[in-house]
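In this view, the complex is presented without one of its protein chains, the others remaining in place.
Labels run A, B and C following the written order; every chain starts at residue 1.
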Amino acid sequence: MAQIFGPGMDLAARSVLIALGLGAAAAIAFACAMPASDYRTAQHETIAQPVPFSHQHHVAGLGLDCRYCHGAVERAANAGMPATETCMTCHSQIWTHAEMLAPVRASLAEHRPLRWKKVNRLPDYVYFDHSIHIAKGVGCASCHGAVARMPLIRKEASLSMGWCLDCHRDPAPNLRPRAALFDTEWRRGDDTPSPADLMRAYHVRTAGLTDCSTCHR
Amino acid sequence: MSDRLIAPGESFASVTDRVTGIVFDPPHRLGWWLLMLLALALVGLGTLAIGWLFVAGIGIWGINIPVAWGFAISNYVWWIGMASGGTMISSLFHVMRADWRSSVNRLAETMTLFAAACAGIFPILHLGRPYYFYWLFPYPNVMGLWPQFRSPLLWDFFAILTYVLCSMLFWYVGLIPDLATMRDRAPSRAGQIVYGLLALGWRGSALQWLRYQSAYRVLAGLMGPLVISVHSIVGLDFAGGLTPGWHSTQYPPFFVFGAVLSGFGIVLMLAIPLRRAYRLEALITPRHLDILARLTLLSSLAVGYAYAMDLFTAFYGDSRYDHDLALDRLIGHYAPLFWITILCNLLLPQALWWRRVRQDTRLLLVIGASVVLGMWCERILIVLQSLAHEYEPSRWGLFHPTFWDWATLLGTIGLFLAGLLLLLRLLPALSLFELRDLLARRGAAHG
Amino acid sequence: MSLRDTIRARLAGRTGPAYWRSLEELAGEVGFAGWIEEEFPGLAQAFGQALGRRHVLRMIGASLSLAGLAGCSPAAPDVEMAVPVEEPGMEPGSIRHYATATTLGGIATGVLVTHADARPIKIEGNPDHPASLGATSVFDQAALLQLYDPDRAATVTRGGAIATPGEAFGALRARLDALAAAQGAGLHILSGAFSSPTLAAQRAALIAAYPRARWHGHEPASRANVWRGAALAFGREAEPLPALDRAEIILAVDSDLLSAAPGHLSYVRAFAARRAPTAGMNRLYVWEATPSLTGAAADHRFAVPPRDTFRLLQKLAALIAGGSAGEAPGWLLPLAQDLAAHRGAALLHVGPEQPPETHTLAHLINQALAAPIRLIAPVLAPQSSDLADLCRDIAAGGVDTLIMLGGDPVYSAAGDLGFAELLARVPHRFHLAPYRNATAEASEWVIPEAHELESWSDARAFDGSVTIQQPQLRPLHGGSSAHQLLAVLLGSVDADPRAPVLAEWQRRAHAAGQASGFETFWQDALRKGLVADSAQPSLDLSPKIAIAALAAPPVADGLALLFRTDAALWDGRFANNGWLQELPHPLTTLTWDNAALIAPADAAQRDLATGDVVRLAIGRHAIEAPVWIQPGQAAGSITLPLGYGQVRGGRIATGVGFDAYRLRSHDAPWQQGGATLDRLGRTVAFAATQHQPTMQGRDLLRTVSLADLADAASGWDPERPEPSLYPGAEADRPAWGMAIDLSRCVGCGACMVACQAENNVPVVGKEEVQRGRAMHWLRIDRYYQGGEAAPRTLFQPVLCMHCENAPCEVVCPVDATVHDREGLNVMVYNRCIGTRFCSNNCPYKVRRFNFFDYAGAEARPAAARNPDVTVRSRGVMEKCTYCLQRIKTAEIAAERDGKALADGDVVTACQAACAARAITFGDIRDPHSAVARAKANPLDYAVLGELGTRPRTSYAARLSNPNPAIGEES
Partner (left out) sequence: MAEATRLRVSAQFADDAALLAAACRLRAAGFAGLEAYTPYPVPALGALTGRASRVPAIAFLGGLAGFALGLGLQLYATIIGYPLDVGGRPLDSWPMYLPTVYEFVVGSAVLAATLGFILTARLPRYHHPAFEAPGFARASSDGFFLLVGLPDRARYQSLHEELARCRPLAVADLPA
């Protein structure tokens, strides 16, 4: 009887088998890694806004406090977006005719809302409360990054559940003194109280911080 | 009658011709096509049902609160039971060196494969959000979450996964030497290549046989315990719960008994028409059927014992919930199911005490079918009737199957049939090398 | 102003929840409709019209509740609204409460409306209001859904063609001018019962201006019998107010004391407060023809056919007077003795369905018993003429213009009046329509009526106390109030909704010489939701007639038909309200249907089964209705609930049940004899939520009589909590738990609707209920004890037990339901894959499953949902969370402000709604907390505790106080 397969077949067959095995492994690895990728989390991405508002200019440049615009951050779950009149407190005086600000003026004139695109967005089943995080010494920058250096705002953290858990399991490293809460450029210095001290100072208790009910209702 | 496992006058060549002939020169092509069309029609119906299920949600089934599990889970248990029966035959009896197994194990394993496939569909279909089924896998994820390993459902998930995987390997390893035979007898070049590739270049050298036998023995030795664990775990899906009528220590063995019974039932159901249609009477002899029949009888008695214990513990124990439930089982809304179960699984098989019945293929076929039907009724009964009458009477309620419940069931039956028919035409329906081995050891004449 | 000052100014104190709104705030907040359009374009068509275009509010909260769980990729950006101008009270995530009142039959219950992000999302009782005391009825709760109902009348139409409000009011003026010459002759106005001082004043002004105009009153559920009875007894109409807190023995005769009577919430509160041995437990006797909540709460309930009631009461009077009753049932004498023995602390209460004579008799007996009852003048504005008069006038051709203020008289008029046919003869028909109902269809002009939560008005409570109703938002459909319409009739040009009310109260202030302090008075009234000391003074009346002189009312012979308001739809005004349609009727557990209730004996005799359709006829009127065999129904009587069978008036209202009004007679509205019943051989499938009438002898709902208390007092569960091999819960956090007192619960169902409103629980519809898929997180089980003829009715509210060793959690393969540190059995919807194993494994069956996309299928606007509760998607399990969102809100506030959580800081929705205070919730670690004390009650037990689930919700056995001389048998 004649050979059905040529001499090269064995090598070919074995390489194919090995390739298949490796391929499967790679596919699984990819599937696991994908959700964490910037592509899925939209991390470090900027979104086109109705007005190209520059936090860099307003915060670093003019030294506005976060709370000037996001006034509810210390009292409410939602930090809140500034009313158009807030923009107009200054822009009724300066840049009154800037093309860039036309939508703002229109909003006030026509009583239509400015529709900002959400950059740091959580799924609807996640209940995040700004006020409690501020009250417990977590500064804006811990989640929003150095906005003072962002000409256009972008998402700094993945905001994935795992990312939230990292801090909820061990908040200490992310706590800062009251005075520094709204300073996005703040760095830990020698005179800064130790994380442990801050934990005590803010009465942060980690028990139950990773309960599902902490964020999901 | 002869107690031979192979009719006299059979030789290596004749055996090989008979079996490979089914593939290379199939008889009854028309009949095969008709059956196949029927099977495909059922598959179509099932596909429709599943499609609509994904569009509309599982509300299209009859399930409700309290009866939150309905056909899906019952069908699942039913299919997986038959599958387990198949594996039992080929693995346990191989380990016991039971020669008679040789000519039915391939059939049993192939049947197992598709029964397990049909079973595997349901646990995913029955989810409220099936597209998240992969959350059952322990894989690293951005939520930092893991499966809940205490849940019997998760045990079940792993059991099924392992079972399907292992069954396929077991089946394939068992096929390799026969694939070589097919390769060497394939009339067409294409056939040679395809079977050749699958045969991995098997030559049947002394050394290969040595490794092969030890490997196959190991596999068989592992499959037995596996299949028992699988069905015990299926039993734990129920026994693990608080539900009266489920919460019973005897469920794991009880479910294994049931599985074995339905396994033998379905093998009888398949083997008898097969040997008739493809003239395999010489290889699947009355002796085989006789043994299968005896085993059916045995497992029927085991199942009967389980039924009796179920009722006994209910009435003997002091849990009024179990008591009420058992009573309802006997005379309540679902009582007909119970009595059909008793009739099909317990009473009819008693006929197998008589040799004449064991020799009458028609009767055997009927009994095999009745057992398969009976086991389905039993699964349905266990799932529905217990859930319908739990602790709080104010929450008692019944389950009414919808068209889609039936459609899904029929769909899986079609899938099972189609798969079997297909493999029948592609692979040797009996294990050739084991038959040869048998012939050799029985000192049969050479061709 | 420097930047720093600006910041300080902006950060400067915004205080906690305000309980009232200033006029300025209101001016700002009426912009709701505006942003609704902005934020939910879809809603515009849901409301059937383009909505207002004023201020746009910031809408973050609602966007949370919009998509629910379905397909939200974290990457998908969505829009965050920034308002042009900051309005007070619109801070994102801010929760505020504003006081107002809801009315039923013109009588007010004070409520606080909860606003999230400046839109009403929930209704709570007003603790300061005498009719609420913080509690609410099912109707109060459901008013919210009514408010957001997209089916409400939305456009002015003339003859079905769309017109403008201007045209409508113009047409009104035109008619008025035309009739002015004849002093308004031919001008007729039809209104429901009302207590509004403003409306009364407007009516007076109108009649003064047009002396020959006629005003007719029409209230399907009128209390006329009560007042006539008083008139007969004392010479003037009066409303008796029983002081249940001082009553030890109560005899309720066909009474709605605990279910529907004006002020019933306060009665329930007072009654329940004395259902404990420590509180000098009261004893309730009930005679009634058809089972009611009052009957279910009774220690002794006697099914008395309507025709016997008066005679029996006479015998009772005789016995109390020390005379003899002649031949009478065995229990009558002990009852009489019991009443007589408690002179000064025993009282009778009679329901409005009984003829005046019965009321008179009861008054006289009460006088004899020196019963703790206060008599006051009826709080409803008197109606000199009624629908019958109107019909006569129409027939006489004297009606040129008919203005119908609200309601649906065409539907709810007694069948024998033939009002629908007569109405067609009226040349000019105006209807201020809540819905496009039958009356609207029959009217020339239809003007949408603003919902009472949308409009300015005022109303009196059962005791006369006045609440000024303030709108919670601008009319969603741009409707008008009756006040506005009358203002137009009275010649005012602008239709300012507030003007008439404000004017009336300013007038009163002037009259009382307190004009100076008006502003403070007004703000105070709005804030409290109550006008100080506006309650009706007691009348000091003495009997004008002797018992002997009292003539018996005509008795209805033969098969008697009893007409009753419906527990869910009342007189039909709530027919388009999904929450109420799906609310199981307390006794039948029937949803989405009414049924002719028939006594078991009668059913057996006529070979009828539940669901059989019969033809009921009186004279030439007949209806077809399915029967329901109702244990405890008096033989020879059939009860027909009103309010169903509407053919117009909304997607939900139409095609549900049968219309009993067709058989109703104007002169005998509550009961008629001589009816005939024929089987039609058809049957209908009901959608009841409970199919098993009894407890099967199981130990789920425990009962004890006061006499056996001593034996039970040792407690049932010697070892609580049961010992366990499993680790205990940490003590570093609160341990939430709940105690439910079955002695207090009257089974009204307010908790069910409150829960539904609070937790975005969807309505699933009749078919799904029939398939056993109702979604209520909190259900009320109803069990019967004893014989069919006179069973004992027991209620048990069942919600998630939050078991410490929860069976549901162990079987979930994906950790979708787990425990948190505070002992809550948490259900994580977004992790659930829907295996439903947890439900199978829950012995209490409190878990609910989204078999379909129920939330998505609701016609209800997303803005009406509670933004703090996730909207569940298809295929996930859900259940009671102990109002997790309320717990978290309180905890976060406490942590933020560095305060400790105090007992009572967290009140669950069901607990808040419960008039009987049957539900206690709190931290069971703290031995002084109310819940811990409640659980210390020896009668406290865990349902199915023997399963070792260690439920956090426990029950106190239902205590009864039967008269030893009668015994438990009845």
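Rule of thumb we're sticking to: a contact is a pair of C-beta atoms (placed from the backbone, for glycine too) under 8 Å apart; a residue touches a chain by one contact, two chains touch by 3 or more.
Just so you know, these numbers come straight off a predicted model, no measurement behind them.
Q: Touching the hidden chain in the complete assembly: which of B:Ser229, B:Gln250 or B:Ser319 does that?
A: Touches the omitted chain: B:Ser229.
Q: For the full complex, which residue in C:Asp393, C:Asp659, C:Asp815 or C:Asp905 touches the chain that was left out?
A: Within the whole complex, the residue contacting the unshown chain is C:Asp815.
Q: Looking at the full complex, which residue from B:Trp33, B:Phe54, B:Tyr134 or B:Phe149 touches the chain that isn't shown here?
A: Here the residue in touch with the unshown chain is B:Phe149.
Q: For the full complex, which residue in B:Met96, B:Leu426 or B:Ala440 touches the chain that was left out?
A: Of these options, the touching residue for the absent chain is B:Ala440.
Q: Which chain A residues would touch the chain omitted from the figure, given the whole complex?
A: Answer for chain A: residues 1-10, 13-14, 17, 165, 210, 212 touch the chain left out.
Q: Write the list of chain B residues that the hidden chain touches.
A: Residues 11-13, 16, 138, 144-150, 152, 154-155, 158-159, 161-162, 165-166, 169-170, 173, 176-177, 180-181, 183-185, 196-197, 200-215, 218-219, 222-223, 225-226, 229, 233, 236, 432-434, 436-437, 440, 446-447 of chain B touch the chain that is not shown.
Q: May I ask you to list the residues on chain C that touch the chain which is not drawn?
A: Given the touch definition above, chain C has residues 724, 726-727, 729, 803-810, 812, 815, 818-821, 950 touching the missing chain.
Keep this in mind: only the chains that are shown with their structure count from here on.
Q: Express in whole angstrom the distance between the two chain centres, defined as the mean CA positions of chain A and chain C.
A: Centre separation, chain A to chain C: 46 Å.
Q: Would you mind listing the residues of chain C that make contact with two or more other chains?
A: Within chain C, residues 831 contact more than one other chain.
Q: Give the residues of chain B that touch two or more other chains, as numbers and ranges in rising order.
A: Residue numbers touching two or more other chains: 145.
Q: Where on chain C does chain A make contact in their complex?
A: Chain C residues touching chain A: 3, 6-7, 10-11, 14, 34-35, 38, 53-56, 58, 60-61, 63-69, 72-86, 91-94, 730, 732-733, 818, 820-822, 824, 826, 828-831, 868-871, 881, 884-885, 888, 892, 895-896, 898.
Q: Using the touch definition up top, name the residues of chain B that touch chain C in the complex.
A: 56-59, 62-69, 126-130, 132-133, 135-136, 145-148, 150-154, 157, 240-243, 320-321, 324, 387, 390-397, 400
Q: In the complex formed with chain C, which residues of chain A make contact?
A: My answer: residues 39-42, 47, 64-65, 67-68, 71-72, 74-86, 89, 107-108, 111-119, 121-125, 127, 129, 131-132, 135-136, 159-160, 203, 205, 207-208, 211-214, 216-217.
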